[in-house]
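Let me give you the structure first, and then I'll get to my questions.
Missing here is one protein chain; the remaining ones are kept as they sit in the complex.
Order of writing sets the labels: A and B. Residues in every chain begin at 1.
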Amino acid sequence: MSMAGNIPLRPHQDLRPRVALILIGAALVLILGRNLLPPGLMRAPDWLVLPFADWINVIFAFLRDDLGLIHVTRAFAAMLEWLLDVTANLLYGKNRWPRLGPLPWSAVAVSMAALGWWLGGWRLAALSGGTFVWIAVMGQWQWAMETLSVIAIAAPFSVLLGLVMGIMAWRWTWAAKLMNPVLNVAQSLPHFAYMIPVVVFIGVGPKAGAIVTIIFSVPPMIRMTELGLRKVPEEVVESGKMGGATAWQLLRKVRIPTARTEILIGVNQVIMQCLAMVVLASFIGMPGLGQKLLQLLQALKIGLSVEIGITIVLIAVVLDRLSKAWAMRQPVHHDETLPWARRHPVLVVWALALVAAFALAQIFPLLHQVPRAQALSVAGPLDVLVDGFIRLVDPVTTWLRWFLITWVLIPLRDGMLWLPFTAVLTGIAAAGWSVGGWRSAAVVVAFFGLIALSGWWDRAMITVYMVGFSVFIAALIGLPLGIWAARSETRAGRMLLLCDSLQTFPSFIYLIPVVMLFGVNDVAVVAAVVTFAAVPLIRYTIEGLRGVPAELVEAAHMSGTTRRQMLWHVRLPMALPVMMVGLNQSVMFSLFMVIIAAFIGTQDLGQELQRALSATDVGKGLVLGLAVAFMGLAVDHLIRRWSESRSAALGL
Amino acid sequence: MTRTSRPVRAVAFALAPFAFAFPAFAQDSGDPIVIPIHNWSSQIVMSHAIGQIFEGMGNSVEYVSTDSQAVYEAIRLGDAALEVEVWEGAFGASFDAAKEKGGIHEAGNHNAVTREDWWYPLWTKEACPGLPDWEALNACASAFATPETGDKGRFLGGPVDWLKHDAEKVEALDMNFTVVNAGSAAALWAELAAAERDKTPIVLFNWTPNFAEAVWPGEFVEFPKWEAGCDSDPAVGPHPDKVYDCGNPADGYLKIAAWDGMPEKWPGAYAVLQKVSFTNPQIAEMAKLVDVDGMEPEDAATAWLAANEATWKPWLE
């Protein structure tokens, strides 16, 4: 900062590149002088590595045993379990109160179709009803209902909790200030990190699965509720006040109904997060499709895995479309002179169909339940097909595997591990400084510094290299694809639809095809991460390019630009800030995916996280989870800062 | 409960006279007996077999998929009722730790010895004739090299959550090997099958009882003999300053663990559980039904029970 004193007249901004250059130089010196460095500059010395994990464990042991928090959490879990038992009974006939179930599958399918019709017309009805027919016919009813019985409890709980917390954050500034950083960290914590404390406090089984799902899915609901309440037009609130509404009436009858769309988008996100958790929560005993998929995939039964994968995807798409249709649904008036039945045709048809379904299920047991022995399956032929395909591409994948591992992955990994941690920190500081001055530099160095202090530096660097390489490949694929798609409206529309659908897939689903193609190894991990991470890049590239103001493009046309000039000099620079948002998401997605991919067998933080989960080591799990979160937050900070200043410079 | 109702009914039918003769079963609590299942086949099939026996006695049973290490904590707290396969080498430490905290105890012992350690199929001996001695293995480490391990040999370990301490062993014995963890048991067999095609040398994690013995003949690597405390006391074993400088127990136990509350809550089921005992071949057979014959674990359990009534019916008396 002493330089600032020497050139007082220069604006602060101009110093940034200089300081950044100096920092990069310092990093280079550290790297070049690597062999001369004292070991303390290579890796954080032992005395600096703080036993965070032990501290956390002590705190948790105190909370759990000395404060007796475990009794509270267990009482809560017992209450939740009672609710879970009710839905479990209704949906798949678990032997619990009220002992009415299971409902015939035909009745459920008819109801879902009616819901689809009501919310979005006959297409949605067909999709929604068809999905449940598929589930029943494929003999997956029990598993699907096990899954849905948990979601049916977890999602409303999460919505309610999110609503209350969102209202608190909106109402009280201190609550918002408290929640914001917590939510930021929570949304970048890998899924596994949530599970360990839950196992400690709740145990395993459906209730633990439900709780981890609730915790994981609540942050977007809080965010959307707060956003929705803030967006309520002031005039609407004033009109409520002038109508003589009390504070409570205002909230309940004016603000919340007016924020309906945002709140329902929150509900949609909750449901999607719940589905993302379906497979992962089976690590701690959540029953259903996820557990089955995990078992089958581990047993390398590809055909059956694909069948279940399709079901999970179908459910995700149906629930996504239903909840989105609900969010976007606008009230429509009815002619008051029509009879009741004419005004509510869906209700009438649903009631009739439901009665019919119950009656027919009594006569034809197949409409009540499809036994697994009589279920259809495409697994056999699919397995043969996949097997043949794998044999066919085996030389390619084997070569690819060998090439990637020997010439790319291993050298990269070794390179990352070879770097002195001080050099990495200095380099990161340089990036921070060039983007946002000393504040940003301090923020990102703090994030990575804490990782160094946690003693997991090497593992973290492996994660960094996996994420970095995957995002790089994803960008190589995603950017040209996005640019290509953005050239025509129809193509862009189709591509965006595809991206939308791909984003509704729970992340775990991406592992099925890669395991199918590459088997269980590093290349499969990279392939899964690349696919997953390319989606946001494509999406935001298209949106960025299409968002360039038409006037600007017309002006450029009138200046006689060629297509190439238009892309490089007009469209891309204008779209860059939006594309960077895509890059940001891409990094977040790959971080999550790399951690999940521990299931395939990786050597990074994810593997250690899974080990911590196995050993129920809360401290270690949280430290590792936070290390992942900090990496994500640091990248998020850098990209966001850059994107904001760039947008401001472009006057967007 | 379509999926299980058929077999359950079959078992219930077979058991009906016993249920009549032993009204003691009626004392069992109506709450479901929660049986944890893990990620290897014999355990899943055995859990279902025992579960189906319980169901035949009129109990309700639920299966939850849990982590095989975390399960002892769950049993201790009563979240799960029992564990049908406690392997000494893999879970002895977790089991002992949980026993110390209280809430879990040993309810039975299978008539089986377990061993889990580094293992190779017989064709590997051609590339490394000195086997099964571990020093001979170390000497021909380069024969096991793969792209990801460079010039070191690859040891294919089980999934990380089995917590095998292979890396510690490599370190303690200063071996020229790198541990690469497979994602699942199936991945182990897939690699083994791939190696079989061109008879590539391979050394991987394996255990007995296991179906693999029947499919691929092979041997365990002979490490310095296990002595109690080798995993915790550096002084034990050949290297005075290292832990894990030894092989796994060659004749480990295979026990059944139960929650302390189980005898009181389900006395009938608990009485049966105490008598349960399977042998190595029986356990291998259960695994084979799933891993080789491709049956669903539930169906495999039903089939096994139907074929082996002589084994399990006496436990009900």
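Methods note: a contact is a pair of C-beta atoms (placed from the backbone, for glycine too) under 8 Å apart; a residue touches a chain by one contact, two chains touch by 3 or more.
As a working rule, contacts and distances are computed from a predicted model.
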**Q.** Choices "Pyruvate dehydrogenase E1 component subunit alpha", "Trimethylamine N-oxide transport system ATP-binding protein TmoW", "Anti-anti-sigma factor" or "Fe-S oxidoreductase" - which one is the UniProt name of the chain not shown
**A.** "Trimethylamine N-oxide transport system ATP-binding protein TmoW"
Q: Please work out which displayed chains the absent chain touches and list them by label.
A: A
Q. Looking at the whole complex, which of A:181, A:243, A:388 or A:411 touches the chain that is not displayed?
A. A:243
Q | Those residues of chain A which, in the complete complex, touch the missing chain | A | 233, 235-236, 238-246, 249, 253-254, 257-258, 260, 330-336
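What we mean here is this: only the chains that are shown with their structure count from here on.
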Q: Between chain A and chain B, tell me the centre distance in angstrom, where each centre is the average of that chain's C-alpha atoms.
A: 35
(Q) Which residues of chain B touch chain A once you look at their complex with the stated criterion? (A) 1-3, 6, 32, 34, 36, 39, 41, 44, 60, 62-71, 73-74, 77, 79-80, 147-148, 150, 159-161, 163, 180-187, 190, 290-291, 294, 296
(Q) Going by the contact rule set out above, which residues of chain A touch chain B in the complex? (A) 92-95, 102, 141-142, 199, 203-206, 282-285, 287, 291, 294-295, 297-301, 369-373, 401-402, 405-406, 409-410, 519-522, 598-601, 607, 610-611, 613-616
